[in-house]
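Attaching a single structure in structure tokens format; questions to follow.
Omission of a single protein chain aside, the complex is shown with its protein chains in their original locations.
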Amino acid sequence: MATELLDESAKGVYVIAATPFTETGAVDFDSVDSLTEFYIDQGVHGMTVLGVMGEAPKLTDSEQTELMQRYLRRIDGRVPVLVGVSNPGIDNLASLSKASMDAGAAGVMIAGISGLKTDEQILGYFDKVMAKLDDATPVCLQDYPPTTTVYFSNGVINKLITDHPRIKMFKHEDCPGHRKLTALRNAPETQGVRRVSILTGNGGLYVPQELKRGADGIMTGFAFIGALVQVYELFKAGKVDEAEDLFDLYLPVIRHEQQIGFGLALRKETLRRFGALSCPLARAPGPAMDGDDIKELDGLFARLREKLQSSGQPVPNGI
Amino acid sequence: MATELLDESAKGVYVIAATPFTETGAVDFDSVDSLTEFYIDQGVHGMTVLGVMGEAPKLTDSEQTELMQRYLRRIDGRVPVLVGVSNPGIDNLASLSKASMDAGAAGVMIAGISGLKTDEQILGYFDKVMAKLDDATPVCLQDYPPTTTVYFSNGVINKLITDHPRIKMFKHEDCPGHRKLTALRNAPETQGVRRVSILTGNGGLYVPQELKRGADGIMTGFAFIGALVQVYELFKAGKVDEAEDLFDLYLPVIRHEQQIGFGLALRKETLRRFGALSCPLARAPGPAMDGDDIKELDGLFARLREKLQSSGQPVPNGI
Amino acid sequence: MATELLDESAKGVYVIAATPFTETGAVDFDSVDSLTEFYIDQGVHGMTVLGVMGEAPKLTDSEQTELMQRYLRRIDGRVPVLVGVSNPGIDNLASLSKASMDAGAAGVMIAGISGLKTDEQILGYFDKVMAKLDDATPVCLQDYPPTTTVYFSNGVINKLITDHPRIKMFKHEDCPGHRKLTALRNAPETQGVRRVSILTGNGGLYVPQELKRGADGIMTGFAFIGALVQVYELFKAGKVDEAEDLFDLYLPVIRHEQQIGFGLALRKETLRRFGALSCPLARAPGPAMDGDDIKELDGLFARLREKLQSSGQPVPNGI
Partner (left out) sequence: MATELLDESAKGVYVIAATPFTETGAVDFDSVDSLTEFYIDQGVHGMTVLGVMGEAPKLTDSEQTELMQRYLRRIDGRVPVLVGVSNPGIDNLASLSKASMDAGAAGVMIAGISGLKTDEQILGYFDKVMAKLDDATPVCLQDYPPTTTVYFSNGVINKLITDHPRIKMFKHEDCPGHRKLTALRNAPETQGVRRVSILTGNGGLYVPQELKRGADGIMTGFAFIGALVQVYELFKAGKVDEAEDLFDLYLPVIRHEQQIGFGLALRKETLRRFGALSCPLARAPGPAMDGDDIKELDGLFARLREKLQSSGQPVPNGI
């Protein structure tokens, strides 16, 4: 069953799905299924596959396609799915986009590519990209300077939104980025720009501040994704302090996972403890935990359990 | 009164001192005095002046010298003082080092300069630097890749420590950097490298993990520096969980301040609220807070007050 | 017919082969054949396919494989062929390497990947890569910091050569890099490092100086590749001044092509004029010439023709 297409009203918590591998480095399709059920069970409002956290650049083209199709088939329309399609070649980007939409994706997510320096270059690149995409393909524009080395100014973002009606969502992940978020959120009022959905990243590190500044939700691979769903729901229900109290209980772990690059290993190990995937290995070259890292994680989880219990909050199984 | 020289046994919390300016952008020497008293009052074990957070590159040479002298005069040997002397020119670095030691500094802090890419280039640079410094000048080697764009491997750090006996301290601020810290800490045992003091940065974001991994202390400009002193003292007294409990109360604010670049504005505003300086402005080009930022900070401080009170912890004056 | 495997004695001019596309952006396999004949006809001593200049990252995996196979089939052992196999994922790198060797390649060329900063990280990466490659696969280690952002010190290069006997060639393309070249060339004598072949890049801009410093040859996509073959042969015959005289006639065009990124468009247009390929387009996102660029190229070629004629040198057909 296909989901509805992404539109500007999208909101909530979109989890960036891990790509599970077996001990020998093959894509672990059984774990794709178990991960899907785990994420759905945590109450996520959407999923993003083949993101940076999904190790997409280390997959072959056919693995990318197969993984995307497996996720979509298993999700089966229960939540909308975005597919990360960024690629050094625009033709490759376009063909994966088409395959994704054909398989039932709600839209695609596209970041800038290395080498784009000025506003003109960024605008020119996306003009070329959009010209190759089907008009009916909704797009999430991804801002992630630490990895892409592409810096979007608000002027560029607003112009892209204006020039390309199929941009429905903006993934905000600049840092520091609070003021940028506020200005983008207000741009419909202050500048008459079309309002799009804004989800924020940075591993969830600033969720309460970002929701207060008007973000529509969060898109991250944080392993305790259900906690962010709870935070989001409390916030939406007007229980802002309760939301932040819960968030603060998880903040030591959020901060720990938000170690760029290494966080992938922490997340996959945590997902393994949850029973969501079988093998926590990242594909080479990728991070791996050593004994000290495991002990450190155990310590953080022990503290988390205790704090959750003493606050009357549910404790996730497995940690 | 001069302090003792920095040696390998240095430990505790070294605060990176702000450089206060007046409304018109002049160095505010009266606030240097009040900042000094504030920091000392918070129980810091040492101070670092003219660091990145101290806006050193925006001062003239003579302002740098005058500021350093004023701080040293006011501190008057109550705690050891390190002076940041990094400079594009090695002669300038050497002359500020000499002036600092003459004025009573405990040592100088030196980072790599832009353009150093390989281990060979880094080693070559520090050979040149050390050849220009007086033998008796203790050095803290500063690792801060986000700003310097220089990446120190453990091999380089250990070789620098071995080649240059006047390196007494390593300022650890790579991120992710936990495994690096552990390997450096263990290098005396595993590789027979001389043991030096290791203080960690990153705005304090990982203090409990870093202390557990063997760091000797913390060097940061975090405005609530007294809280880190408490955390450190509890940790040293073996009250590890109490230390981490206290740390976690401050973590939302620590995370908020640790927005690279913008954090300077947050810290100066916080110091102003403490009465530690008169005017929170950074020198141009520098960050400044807007109304949303102020409101956000107020909200975080209100929550902090409440959590401290309900935990029976003292609430800092002014927030 | 398979060529012999690459070994340390490799020398001469290895051309980096273009990847030709049709007007619609498909790989133009007929032009692969004509390009092959053109390059062979120019007297090249070897060829490198799927290099940066070959737009490899913009091809799909299956296009990469098919292109590599087509080139190898057409070349049919007349000259040794290296295949660029660099990839964000080591498994992908290994499988393209295997396919290339199976199809008759002489070896593979591997660069560092983005994110490798320190010597330790570089050595660790290549350890992982080599562990995945077949022992019998000869490797050319590629140094190209402007594109890879990976900086190899001589210490790292010599250690890689020592640790990994299958490294047979070093592609030198650091800039400025003359002193590095000399030190690498002398390392067998000064440090007892195994002697490998060294070919230089930078579009040929420094060929006479590099040959004098001991390079074994040149690897570049410069379109007038036959001229570099002549320069190389004259140099090898001891006619050093004649070699440099010829080089200097081409230097205005060499310099013009050596505009990083844009040079690809100039080279493909020049190859089109030679009749070596049908359509000069690069795949998106890629550079393209405008009317001013064409006029400028015409002017440079008119001058080249005239200077070649008045020096009694042959004038390439087509320009």
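Per-chain residue numbering starts at 1, and chain names A, B and C are given in the order in which the chains are listed.
Basically, a residue touches a chain if its C-beta (ideal position, glycine included) is under 8 Å from a C-beta of that chain, and two chains touch if they have at least 3 such contacts.
Keep in mind it's a predicted model, so treat the numbers as computed, not measured.
Across B:Leu67, B:Val83 or B:Ile113, the residue that sits in touch with the chain not pictured is B:Ile113. Although one chain is not drawn, its touching partners on subunit B can still be listed: residues 25, 55, 57-62, 88-92, 95, 113-115, 125, 128, 132, 261, 283-285. Remark: the residues of subunit A touching the chain excluded from display are 117-121, 145, 151-156. Residues of subunit C in contact with the chain left out of this view: 175-176, 178-179, 182, 205-206, 209, 212-213, 241, 244, 248, 251-252, 255-256, 259-263, 290, 292-293, 296, 299, 303, 307.
The rule is short, and it goes like this: only the chains that are shown with their structure count from here on.
Residue numbering shows that subunit B and subunit C use the same positions for more than half of their mutual interface. Greatest Cα centroid separation from subunit C: this falls to B.
The innermost chain, defined by the distance from its C-alpha mean to the mean of all protein C-alpha atoms, is A.
Overlaying the C-alpha trace of subunit A on that of subunit C calls for a turn of 180°, given as a multiple of 5.
Subunit B and subunit C have centres, each the mean of its CA atoms, that are 47 Å apart. Residues of subunit A in contact with at least two other chains: 261.
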